[in-house]
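Of the protein chains in this complex, one is absent; all others appear in place.
Coming up: chain A.
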Amino acid sequence: MEAPMIKISNLEKFYRTEEVETIALNKLSMEVATGEFVAIMGPSGCGKSTLLNILGMLDDPDAGSYIFNDIEVARFNERKRADLRKHNIGFVFQSFNLIDELTVFENVELPLIYTGVAASERVKRVEEVLDKMQIMHRRNHYPQQLSGGQQQRVAIARAVVNKPKLILADEPTGNLDSSNGNDVMELLTDLNEQGTTIIMVTHSEHDARYSHRIIRLLDGQTVMENIMV
């Protein structure tokens, strides 16, 4: 059998404030295979975003192991994580997180700039994804001039422009109405069918149905897994 893309074991994450220590992840273990579409669900505060951030190497765990494509990354420093991240992982957030001072085109172009892609090649690739997301006609607009659904499509375009192997989405439909939400889910499904691994946090059973497998968390631990048919 092929090795999983992601394998975490006994992952722990604590948050310490002045008085209380919160255990956000409690000896969590799980695997995600290449090409899978996984949904993570659970009540508010159970550690979903924390998990996603660690998977995306935006944060580091306090204990445990995280093997990404056969490499142990749990102890990587910030710079190594940044390098690994920019070539392999795309992010989609609930609040879009576009840069207000940049146009649609420039926002999508950003990851290519940081990976050192040549200018002419950048134009080609950005136009390609904008086309695919059907927002080509808005390329010179600023984020404030777009609707929420359009902004999220730009954010997805930005997440995929570098052709990442993994897309992490934290409540991508949380700020959208159901029709825009469905569009986004269709886009993610398309990407998954073309081979991209997707891990998505969601509160919506409806959205979760697009995935292959649902992982349910409670208090930082896996409580149940549902395989979708």
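Heads up, the rule we're going with is that contacts are C-beta pairs under 8 Å (C-beta built on N, C-alpha and C of every residue); 3 or more make two chains touch, one makes a residue touch a chain; residues count from 1.
The definition used in the following text is that contacts and distances are computed from a predicted model.
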- Taking the list "Protein translocase subunit SecD", "ABC-type antimicrobial peptide transport system permease subunit", "ABC transporter" or "Stage III sporulation protein AB", the UniProt entry for the undisplayed chain gives the protein name "ABC-type antimicrobial peptide transport system permease subunit"
- Task: Touching the absent chain in the whole complex: find that residue among A:Asn10, A:Ser29, A:Thr115 or A:Ser178.
- Result: A:Thr115
- Item | Residue in contact with the excluded chain [from A:Phe37, A:Tyr66, A:Phe93 or A:Tyr210] | A:Phe93
- Message: By the contact criterion defined above, which parts of chain A meet the unshown chain? Give residue numbers in ascending order.
- Response: 49, 53, 56, 58-59, 78-79, 82-83, 85-87, 91, 93, 95, 97-102, 106, 110-111, 113-115, 158, 162
